[in-house]
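For reference, the structure is listed below as structure tokens.
Excluded from the complex is one protein chain; the other protein chains are retained at their positions.
Let's look at chain A:
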Amino acid sequence: MPDGFIDAPVSIAAGAVAVAGVAVALRGARRELDDRTAPLAGLTAAFVFAAQMLNFPVASGTSGHLLGGALAAILVGPYTGVLCVAVVLLVQALLFADGGITALGVNIITMALVTVVVGYGVFRLLLRVLPKTRASATAAAFGGAVVSVPCSALVFTLIYAAGGTADVSVGKVAAAMVGVHVLIGIGEALITAVTVSSVLAVRPDLVYGARGMVKALELHDEPVRV
């Protein structure tokens, strides 16, 4: 989102909220990763950045791309996930002039904080009620991602209601934003689910959100009869 969508006071307030959210994520990530934080979160941010460039064909002629908030949270954990997406947004705003500098706060809230918190929250809730299998982790990833995108659109609408510069009725914005983003969310969820499933198949230990699911490897000194 560029500058000028949201007025100055709300942009500044959103910036303060974003700073607080990123500060919390910073402390959490440091607890999880220790001195590995910078290289691992940096490479994950590079991954999110690259994955956002991959276009997925949706229907004839149209294509969508990944936002990646829910995916990053499920793969590397919510704190690191927030950091990665926030850094991607920061770098895009500063080095690519993509997304306004004053809109950075709003962008971080909607695309990093909301998608990660909602996506990861729904994912964990679903995992708690579903059986502990790879299929249910895939389904939970789908659920988390599919909810996260319209929620992000909804929060954007709320911010827009507080500081929007155009006279479009909030109801209309909400209907349009959520309607479009339900469709985008389904695409996002499909990609997220298959990606999580394929990582689970190869390196289940690397999927942060499904850590408890993998049985620890056992050491046998005799051949195992199956």
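Note that in this section a contact is a pair of C-beta atoms (placed from the backbone, for glycine too) under 8 Å apart; a residue touches a chain by one contact, two chains touch by 3 or more; residues count from 1.
The rule we apply is simple: contacts and distances are computed from a predicted model.
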Missing subunit (named according to UniProt) among the choices "FtsX-like permease family protein", "Copper chaperone PCu(A)C", "Energy-coupling factor transporter transmembrane protein EcfT" or "Cytochrome c oxidase subunit 1": "Energy-coupling factor transporter transmembrane protein EcfT"
Among A:Leu75, A:Ala153 or A:Val178, the residue in touch with the chain that has been omitted: A:Leu75
Omitted-chain contact residue, chosen from A:Leu83, A:Leu126, A:Ala140 or A:Ala210: A:Leu83
Options A:Ala13, A:Ala46 or A:Leu130, residue touching the unrepresented chain: A:Ala46
Touching residues on chain A - with respect to the absent chain: 1-5, 7-8, 11-12, 22-23, 26, 29-30, 35-47, 49-51, 53-60, 66, 75-76, 83-84, 86-88, 90-91, 93-98, 100-103, 165-169, 172, 176, 190-199, 202-203, 206
